[in-house]
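Only one protein chain is missing; all other protein chains are in place.
All chains are identified by letter, namely A, B and C, in their written order; residue positions are counted from 1 within each chain.
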Amino acid sequence: MRTPGRFTGIDMTTGQPSPVLDVRGLRVAFDAGRGRRTDVLHGVDLTVAAGECVAVVGASGAGKSVLARSLLGLAGEGGARAHVTAERLALAGRDLARASQRAWRQVRGRAVGLVLQDALGSLDPLRTVGAEVAEPLAVHRLAAGAERTARVETALADAGLDRPPVRRRQRSEELSGGMRQRALVASAIVTAPPLLVLDEPTTALDATVAVGVLDLLARLRDAGHGLLLITHDLGAVARVADRVVVLDAGRVVEQGPAVSVLTSPASDAARGLLAALPRGPKPVARDEPTGPPLLEGRGLRRVYPTPAGPIDAVRDVDLTLHAGESLGVVGESGSGKSTLARLLLAAERPDAGEVTLAGAPWSPAPERQRRGRRAFVRLVPQDPLGAMDPRRSVGRILRDAGAADDAAVVRLLASVRLEPATAGRMPRSLSGGQRQRVAIARALATDPGVLVLDEPVSALDVQVQAGILDLLATLQRERGLALVLVSHDLAVVRRTCDTVAVMSGGEIVERGPVERVWARPEHPVTRALLAAAPALP
Amino acid sequence: ACSGSPAPDPSSPSDAASGGSTASDGTDAPTQAGGTLVYASGDAEPTCLDPHVGGNYPQALISTQYLEPLVGRAADGTTTPWLATEWTVSEDGLTWDFTLAERTFTDGTPFDAAAVKANIEHLQDPDTGSSTGYLAVEKVTEVEVVDDRHARFHLSEPDAALLESLAQQWTAIQSPTGLARGMEENCLAPAGTGPFVVTGWTPQQQVDLVANPDYVDATGEAAPPLLDGITWRFVPDAATRYAALVSGEVDVIDNPQPDTITAAEADASLGIEHIDNPRPGSVNRIELNSGQTPFDDIRVREAFIRSANPGPGIEALFSSTAVPSFSPLSSVEPVAVSREEQFTYDLDAANTLLDEAGWTERDADGYRTKDGARLSVRFPVSTNQSVPAEQALFQQIQANVKEAGFEVVLTPLDLGAWYAALGAHEYEAVSAPYTKVGPDVLRILYHSSGTEPAPSGYFANHAYVRDAELDALLDEASATQDAAQRADLLEQAQVRILEGYYILPLYDQQNHFLVRGVTGIDTSNPVATLSFQTASLTD
Amino acid sequence: MRARLLGVAGWAALAVVVLLLLAVAAPDLLAPGDPDATDVTTSLHPPGWGHPLGTDELGRDVWTRVVHGARSSLGVGLVATTIGVAIALVLGLAAGLGPRWLSTVVARIVEILYAFPTLVLALLLVAVRGPGLAASVLAVGIATAPGYARILRARVRGVAVSGYVTAARLEGAGWWRRLTRHVLPNTLWPLVVVVTLGIGQAVVWVAGLGFLGLGALPPAAEWGAMLNAGRVYLTTAWWLSVGPGLAITVTAAALTVLGRALGRVSPS
Partner (left out) sequence: MTTTPGPSRRALLRVAALAGRALLVVWVTATVVFLALRAAGGDPVEAVLGGPGSQAGPEAVAAARAQYGLDLPIWQQYLLQLWRVLTLDLGDSYARRTPVLDLVLSALGPTAALAVSALVLGWLLALGAAWLVSWARAVSGRLAPVGRAVVAVVRGWEVLASVLPHFWLGAVLVALFAVGLRWFPATSTPGSLAGLVLPTVTLAIPLAGFLGQLLGEGVGDAESRPFATTARARGAGPTRVFARHTLRHAAIPTVALTGWAFGFLVSGAVVVETLFGRPGLGRLLVDSTLQRDVPVVMGAIVVIALVYVLLTVVTEAVEGLLDPRAATTGEDR
């Protein structure tokens, strides 16, 4: 790993090592029309020293992403105009609180690297990954020609991508979500900036890959970079962070060494987060399933054509689900989990095998015959925003989904802990966590017997997540709801599911009762996944 | 097919173009000799440079530069010698003897009686597709070659208008060698005896002409043009033409807008000279279709004419450039009869006439009706043949006759559709240009035979005049050999036309030119085109 | 709440459009005279008292004509655009939602329509049907259709495979419901911006055809025809083209701005 070059973190006036980031009294407000403003950050103080990793945690909407962008002078990106003031905003010893655009530009990408929260869209889809990663080098004229290529490939390799010379020539859409996130990290570290700001850099990753990225961050930290890591994954915090800053409603409510904050939190916000962490097995074990299976798939296979030839996304999968049962599906990214979910929903026709619902043909039946039974089987898709008509309000979406009247809408919203006012909002104005909850409410609108959930809680902070998981458990107990839960968060699966299926390369490689699998994993993939699962102190 | 010598760059001022050769013949030119004159024409581009083919005014304009007719015409209407030096007619009017001048065509072919014979036969050959020239020599049955210098025309019936017909560019004489090349080639560069020679034609853009150094004028004198050549450009937009003249890109333009004529005359610093050269033959008029309702009733025709009141409109729209006319003939025709009193504005008279004619009711829009039918006048306007000022004048007339209860429906049409509308009699009023040298035009426009359509559907008598007495007058005038008697007959004929309220004369067929930095332009051509034989560029 | 989002420009545009609608509905309120009344004694008077926009060559009041021309001029734009959008809707929806072969057929139709520029269509139509606004409007309508169709098709395709249409299917919605509730609203809204742009352009195109003698019949006070007539007097009486010229540009600009504002305000 290259050590930081020009920004050594030496304070010009004192000659003492100074923090790479020193923020005092950072305030950010957004225009809210009619000359009014909404304050998002109310005077945040924050320092990051060289070779230190500071984690920022907090509930969804606390202002973490705004904080990250403000550190690069990009607070107002993609929304209303931002008003940023700070007593001090020093990067690598240089105060930028009142800096010009030109000064900011010199700092960005060189003194500070940023990984945006929205990893899937943060690479220009029309340009090669190599061009994107090389951009900071080009902008700051740090390297050209063969040297630039070499540095790009080194960065890609450092970020944990295989075959950098090949990846360099691909475009982002040719990479899986996890790969894209790593490419983005590569573009932030290619200039070896003294400070790295990473906003949720592991959300799209399965546990194995996430561990790889966290290890990379640890190495960077050890090489002397200052890291500011924003995440709701407390396991990740435990793994790499030296210090933790807890942000609540735009204020720093607690900060201190990672171990002490995680073990003995002082603020209510931190305590709430920790208490809500999913831990241990499912509280109420279920009786052995009886009677005929509710949903059954036999010999399922799905082939997708790709430019590089057809691939089997799902291959020879058999699966049964009884009323009241909850089945967890885990596996690496790209192993076919979402595809399997779509097959179960009869959203796509399998290329081989068939799905039956309560003994009657389901996947082979024509759509017209399925229509009446669709209320019984519901999906919470992996991409909840994409599944909502951008021109219909939350209330109308829920009505479309089967909510009988406005009262039913309010009840549904309440069940996922959303305010009644949410009914009037448009999907795009919701935060990631709110969208996921609307998607769940929508699936519950018709009192289904089978619920297939594809990564339903990935964007939720742990408190909300716990509430949702409780709701599902209750429904299961009281109404015999059958669940298929696709997730990369093993703790969530363990807490919610009775049985688990582990997928790899389109096949189910291992299945069994959750506790048995956790205790005695048989397949190497299962072992790797469990080993990578974050452990909290 | 339409290749030619590379065109000089017409965007540069003309006096800078073309080699700077000076007068080499020793004549003492008062102005700078040589140079290429740029003429910008707003008329439609000819489809053939041989005016025998088809035969329209644009062809006459350009062919004046390279073709000459057998005879010319003086301002008083008398015929003057040109390629023919003398002529005599037999007692019965059926045999004409022409003595021909000594000339050589620009392609080297000598001009002689055989050439004249070839030209008349060319005009009469159906394959030529001649229409104007064909009509002009319709009565010639044969041209007899007496000797090189003498040609004898045999006619099927007497034709008092023969000389006038032969004075037109559409019957101008071309080299028989040139004609023998076939139409396709001859159309590109007809060879004549004129002061210039066609050297190239870039379609939609320009025709290039160079001086004929061996030119001999009508008096028999060697008279090579002072100019080196002419660039004859086609610039359809009037505003652009004027702009090009003002900015010095072109030296002469035709068909200027009336307001630009006034502007140019008012501002001496522009150095623009105005040439007003009204066309001979017919006047510019609105013809009322007397062949069908409502204008089959003379009272309705008179009411329309009495209420039209075009005078103030002409004054406002054309300023001084057009003078109201009250005659069926152009003011340049010596026999023209003008009767202003018949056209005075009298709305009360018009209303009385219409009441008498039974158009007594008025509908909600204020138009008169009779038996539920509106007093409606369809007026197709040929956009190709009518300048904006004239179209505005029609709108003025439309507004004026509305007072009397006429509804006028103006429909601008392209030429094809316009003729189609006329052919189908879908009009009550129309304004159609017609250029012919001499008062014989009356016979074409108002003789009842003119209501019979040609095979193409065209008929010249748009007013649909079918008056046996008028026919007799016109026939007699055509047959008579005596000039005074002919004039008398034609005057009687004009009075009949005017008193029948068939037409509303407007003004002479407008033929204006604006000129900048050119002197010596000859305007005496019988069809009122310009000749640049004696012209030279100043400054 | 949404109105606030219109912004100053949006409000100004709205005001212009309201004024235009007033001119369409009750022109006599704004200009009580007869637009066709000639008076050669006042021909070509520059703007001044009594004639805010001057008079034309026949002494007609330009302001009165501009106001009374709103009806036919706006009508021209609206009708032409409606024709274009209607054709485009059929083509675009068929191509976007139909089977692959239909999409190919539509692609060919669009290609053929493209190969007939506005003017060619207008010329042919005028040749067949005779001159007048109808032919020009129809020509402009047909000529703009392929452009709209192309935008629509791309959009329809995107929407048809979108997650929310799939979600609606998984919720048991039939194809009609999916079409009317999701596909159409999501494809048509983005078209609003383009369409408002198109109305102004249509007015201009019909005016351009008028230049070639294929436009409105005299003495109709149609802006394009007026502008064309005024162009001749550009150097001697500039005000003849200023009135209708301003009317066309202000209308087009207002519609465009309004379209943009609506596009922003529209839930998207």
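Here is the rule we go by: contacts are C-beta pairs under 8 Å (C-beta built on N, C-alpha and C of every residue); 3 or more make two chains touch, one makes a residue touch a chain.
All values derive from a computational prediction rather than experimental measurement.
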Message = Given that one chain is not shown, what are the shown chains it touches?
response = A, B, C
Key: From A:Arg37, A:His140 or A:Arg527, residue that would touch the chain that is not displayed   = A:His140
Inquiry  = Out of B:Asp159, B:Asp228, B:Asp414 or B:Asp471, which residue would touch the omitted chain in the full complex?
reply    = B:Asp414
Key: Residue, one of B:Glu184, B:Glu221 or B:Asp371, that touches the chain absent here   = B:Glu184
Sole residue of B:Thr85, B:Thr202 or B:Thr538 that reaches the chain not shown, by the stated touch rule = B:Thr202
Request  = Touching the hidden chain in the full complex, which residues of subunit C are there? Just list them.
outcome  = 9, 100, 103-104, 107-108, 111-112, 114-120, 123-125, 127-128, 143, 146-147, 150-151, 154, 193, 197, 200-201, 203-205, 207-208, 211-212, 224, 227-228, 231, 234-235, 241, 245, 248-249, 252-253, 256-257
Note = Contact residues on subunit A toward the hidden chain run 69, 72, 74, 77-78, 100-101, 105-110, 113-114, 116, 118, 121-127, 132, 135-136, 139-140, 171, 173, 184, 187, 307, 309
Message = Across the whole complex, list the residues on subunit B that are touched by the chain not included here.
response = 1-2, 6-7, 9-11, 40, 44-45, 47-48, 53-56, 126-132, 134-135, 183-184, 187, 202-206, 233-237, 239-241, 243-244, 246-250, 384, 414-421, 424, 454-458, 460
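The rule is simple: only the chains that are shown with their structure count from here on.
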Task = Assign the assembly's chain-to-chain touch graph to one of these shapes: line, ring, star, complete, other.
result = line
Remark   = In whole angstrom, the CA-centroid distance of subunit B from subunit C equals 43
Query = Which residues does subunit B have that touch at least 2 chains other than itself?
reply = none
Task = Provide the list of subunit A residues touching at least two other chains, using ranges where the numbers run on.
result = none
In the complex with subunit C, residue positions of subunit B that touch it = 238-239, 242, 257, 259-260, 263, 312-313, 315-317, 383-384, 388-389, 391-392, 394-396, 398-400, 409-414, 416-417
Request  = Please give the residue numbers of subunit C that touch subunit B in the complex, ascending.
outcome  = 36-38, 40-41, 43-44, 57-59, 126-127, 130-132, 213, 217-219, 229, 231-237
Message = With touch defined as at the start, can you tell me which subunit A residues reach subunit C in the complex?
response = 33-34, 345, 347, 367, 370-372, 374-375, 378-379, 381, 383, 386-393, 400-402, 426, 428
